[in-house]
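With one protein chain held back, the other chains of the complex are shown just where they sit.
Showing subunit A:
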Amino acid sequence: MANTMARSFLQAVSSEDVAPPLRVVQMEGLAILKIIKHCKDFSPALVTGQLLGLDVGSVLEVTNCFPFPIREEDEEIEADGANYQLEMMRCLREVNVDNNTVGWYQSTLLGSFQTVELIETFMNYQENIRRCVCIVYDPSRSNQGVLALKALKLTDSFMNLYRNNNFTGEKLREKKLSWVDVFEEIPIKVSNSALISAFMTELEPDSPVTQCDYDRLKLSTAPYMERNLEFLIECMEDLNSEQNKFQYYYRNLSRQQAQQQAWLQKRRTENMARKAAGEEPLPEEDPSNPIFKPIPEPSRLDSYLITNQIANYCNQINGVAGQSFNKLYLMKALHDN
């Protein structure tokens, strides 16, 4: 009895504080409105900002946010940016806002946000904060009447792999990591304080139709679809070039191996001759020979990201096409009457 208790105590002391997996991101209406305002004001430029909130169990609460100024590529402005952030955090703390960084938000254009910069930013944040999330808002899609807000996180397996900077085919097959496993989307919940929901209920305008409905029932979706398709085509070209890179690599690899085999054969016959003549056999390996230099395998990270983007575009096209079907049939019914 004492043994099991001692063991369990030891276990409790030595076991790490494993955080429960992040299940849902809870945002306040205030944060959502601020993000929308900031992204819309500067669209089509892409902007970013910081998220503030609390990390509670399996819920990440986002209670406030502040925007980042548009940064020019200048060394002096770097320090300025850090100063701005500290200044904002300090000021917000004085008015009792949670000034815990829980992530950042960024705006995107038609969902093309899967870039290497995103991953790098994630890794940077992850070093300091245990749990962080990236909120992506798409103002162009919101013109279609959908609130295009997404909460993203890198999966743990991907992060481990990225830290070791190891993206060869072997490793990926080992971990069974495919392109769907790079990003993980977390559902968003919205919460509002009682005061603001009281205000909203009072002040809601009386019209039964809102701007949202007007946006949704618009029949002209062609420009949006066109841009989506344009981006999709560009991405396919990128994917094609990535695949060509791989083909090139494989071809080089097999050619190099053929060369190695040939060289090895030659060495062996030489050695046979030498043995017959009674001399020392030459070594069967020669590291200084350039045909033995290992060719670096191109990283698959880019192709994963591109694949993710393409999947995203396809999803968007599907969504909008579905909506268009509905609208067209509605129009037909209206016309028949």
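Going forward, a residue touches a chain if its C-beta (ideal position, glycine included) is under 8 Å from a C-beta of that chain, and two chains touch if they have at least 3 such contacts; residues count from 1.
Here is the rule we go by: contacts and distances are computed from a predicted model.
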{"item": "Among \"Serine/threonine-protein phosphatase 2A 55 kDa regulatory subunit B\", \"AP complex subunit sigma\", \"Eukaryotic translation initiation factor 3 subunit F\" or \"GPI-anchor transamidase\", UniProt-listed name of the chain not shown", "value": "\"Eukaryotic translation initiation factor 3 subunit F\""}
{"item": "Candidates A:117, A:215 or A:270 - the one touching the absent chain", "value": "A:215"}
{"item": "Options A:43, A:101, A:115 or A:192, residue touching the unrepresented chain", "value": "A:192"}
{"item": "Options A:54, A:91 or A:295, residue touching the unrepresented chain", "value": "A:91"}
{"item": "Among A:136, A:149 or A:305, residue touching the chain not depicted", "value": "A:149"}
{"item": "Where the unshown chain meets subunit A, residue by residue", "value": "28-30, 32-34, 36-38, 40-41, 64, 67-70, 84, 87-88, 91, 94-97, 142, 144-147, 149, 169, 172-173, 178-179, 187-205, 208-213, 215-217, 225, 229, 232, 236, 239, 243, 246, 250, 253-254, 257, 300, 303, 307, 310-311, 313-315, 317-326, 328, 330-332, 334-335"}
